[in-house]
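Mind looking over this structure? Questions follow.
As you look at this complex, bear in mind that one protein chain is not there, while each of the others sits in place.
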Amino acid sequence: MIPLTNFLVLSALLFGIGFYGVLARRSAILILISVEIMLAAVAINFIAFAAFRDPKGFSGLVFALFVIAVAAAEVGLALGIVLRLFRERRTANVDAANTLKW
Amino acid sequence: MDHVWILPAIPAAIFILVALFGRLMPRQGDFLVIIGGLTLVGLVFSMFPGFQHAYHDGHFAPNGTNVFAFDWVNIGQGFFIIPFSTYVDAITMVMLPVVTIVALMVMIYSVSYMHGEPRYFWYYAVLSLFVAAMLTLVLSGNLIQLYLAWEGVGLASFLLIGFYWERQSAAEAAKKAFITTRIGDVGLLIGIILLWRATGTFDIQSIIAAAKSGAIDHTYLTVAMLFLFGGAIGKSAQFPLHVWLPDAMEGPTPVSALIHAATMVVAGVYLVARFSPVYAEVLIARDFIFYTGLLTAVMAGTMGLVANDIKRVLAYSTVSQLGFMFVALGTGAVGAAMFHLFTHAFFKALLFLGSGSVIHATHAQEVEQLGGLRKKMPWTAATFIIGSLALAGIPIFAGFWSKDEIVAATLEGAPVWTFVTLLATAFLTAVYSTRLVLLTFFGEPKDHHAYDHAHESPLIIIAPLALLATLATVAGFFALDQVGQALGFVGGIGQLVYLEHAHAFTEPDWPLASLATVVALAGIGVGVAFWHGDARRAVTARQWAPDLHALLVNRYYMDKLYQGIIDHAILGLAGLVAWFDKRIVNETGVDGGAQTIGYFGYRLKFLQTGRIPNYALGMAVGMVAIAIIAFSSQG
Partner (left out) sequence: MTGGLVSLLVMGPIFVALIALYMMSRITGGEVIFYLASTVILGGALGAVLLPNLVHSSLSLIATLMGVAAIYLMLLSEFLALVQILVYGGGVIILVIFGLMLTNAQDDPVVMDGSQKPFAFGVGALISGLFVAAAVMAHWGDAEATLIPFTTFGERLFRDFSLPIIIVAFLLDIAFTGALVNARRAESAASEEAAK
């Protein structure tokens, strides 16, 4: 069977890609998408550990479930904010939201 | 005896009551203060039988009873203990009647004198506070308690001198008195700390025992005792800190009688007397006291000759008499000093209250506006003359006995010229007291408006005067063995308050007393010759030596000197410090630091781009750094 290491490596690569996306992208929507990728990586990690290391307690599964739920909440809320930003600035570019500077 | 703490506790409680609620009480609470004073006198006299008993058992004099109450402060397992303790011995037993009786007289007298004044209740409250502090002072068994009370009487004095604070001069005088005595108090505090450092205790009797056993280095002890005497110089208005007492006459006259004649100013005498066994060990310090007292006595006596304000004359006289007491202490004659303190308190309080009666009646206090008042105010005049005779040292009056003992004390062991100087000062005393009486009560009225206005004071003023006049007449008899025995003290006050190897007296030294009497009579004669009638000879004398007169009127230019020192040296130093504070501390230190921070802040603020990705990048870099550190530390 496939060892745990493979899942972890997959999760790490996915996480790095998401991280890159969050930092590199300018559009708020795309940042949101990148965050989703990172959350998916985290969820893979949780489930892999639950399945391999903790089959009796499987708290990791519950955590993954919560991650999904919170991610859904986050997307909803973040989209509200993006919409607000768009209405204020006529753009979804996060660089436009720079009022809070020196 | 175990519960003498009640004595200061009563007036302290009354102070709080009257200060807080006096405004609301009938008669603004003065009766409360007077009842307190009366109680105190009663309590003090009720102490005497017990005191006599202890005295006769022989374990009392010169060692008193030290009543330890509790440790007020105890730091470091006995390293630093401030106890609350009382100590009663013969010196205390001389002070207690003086304080309580004079205080009571002044309280009664003030009912009329201060009638209708604004802040009447406050006057009585502070009077009570003063009594509380003064009693704490004389009953204190340790130096910290003594110091607290010492400052307490200073505070009361400040408040009462500045009682008419609406008057600029009164406010100035109060400040002057407080600050000048503070200079001495610093010396006292240094002395206390030095003594504590050497002995590790604040208990007065332990310190005395340590000093007598030679446990303290002699030079160290000398320095410490000189600092201690510094406190006495300030409080008892000795040269060079005597300048505050004449100005303190801005306060209400009864206050001058109580605080600035009878009680507070003798605190210094009390302090030195209390430590007299130690001063007997350090003769340099004792000689210093002796010469300070002598110089002060002469200077103040000469200044008293020319002063015009009736109260100022009395103030100079007080300074001079305090000098006498220090002369006695300087020769080791504690008994003589305490005896003079005792008698002086009564006749000087009498004189002050008498002058208050005059001022009350005429609303004038310059001798140039007075004169001929004996016809209008016979009682005041009679009591005032009794006081003056006592001050001048005429036999049977109190001053004669005590001054005689001081003069006799100088004869033993002090240079002859000091004896002569002291006699000369006694002569001066007689001259200026005669001058005061003549200018005030005899001759022609100089200011008819004031004279016509004058009237005899009411009974409530006359009664204390009469009582004090009686005391001023008989207080000297306590020196006599027979009187002492009748009261239960063998040998009178001279042996009651004494020190081993010191001059004890049971009856006057008759040849010396005759000499002193002759000197006093001569002084009176000279005074009469100069100032009787229209005082023509005095005016001639003034024209004959204008420089000397100017020197005396200007108080030896001491006040001008001090003012000059303050103006130039202290203000110059203050200017320097102000410059330092402004340029170095403020502009370089505070503003400079702020500007540096501000500059860096201005530079660094551009890190705040306001762009969320930048922040996220910073966060990410930090997170990666933490991860790397954690990973590498795991191996």
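By written order: A and B. Residues from 1 in each chain.
Here, a contact is a pair of C-beta atoms (placed from the backbone, for glycine too) under 8 Å apart; a residue touches a chain by one contact, two chains touch by 3 or more.
What you see is a predicted model, and the numbers here were worked out from it, not measured in a lab.
The missing chain lies against chain B, touching residues 613-614, 617, 620-621, 623-624, 627-628, 631.
Touching the omitted chain from chain A are residues 1-30, 32-34, 36-37, 40, 43-44, 47-48, 50-53, 55, 58, 61-62, 64-66, 68-77, 79-84, 86-88, 91-93, 95.
One rule holds in what follows: only the chains that are shown with their structure count from here on.
If you average the CA atoms of chain A and of chain B, the two centres end up 85 Å from each other. Across the interface of their complex, chain B is touched by residues 19, 22-23, 26, 31, 94-95, 97-102 of chain A.
Per the touch definition, chain B reaches chain A in the complex via residues 605-606, 608-613, 616-617, 620.
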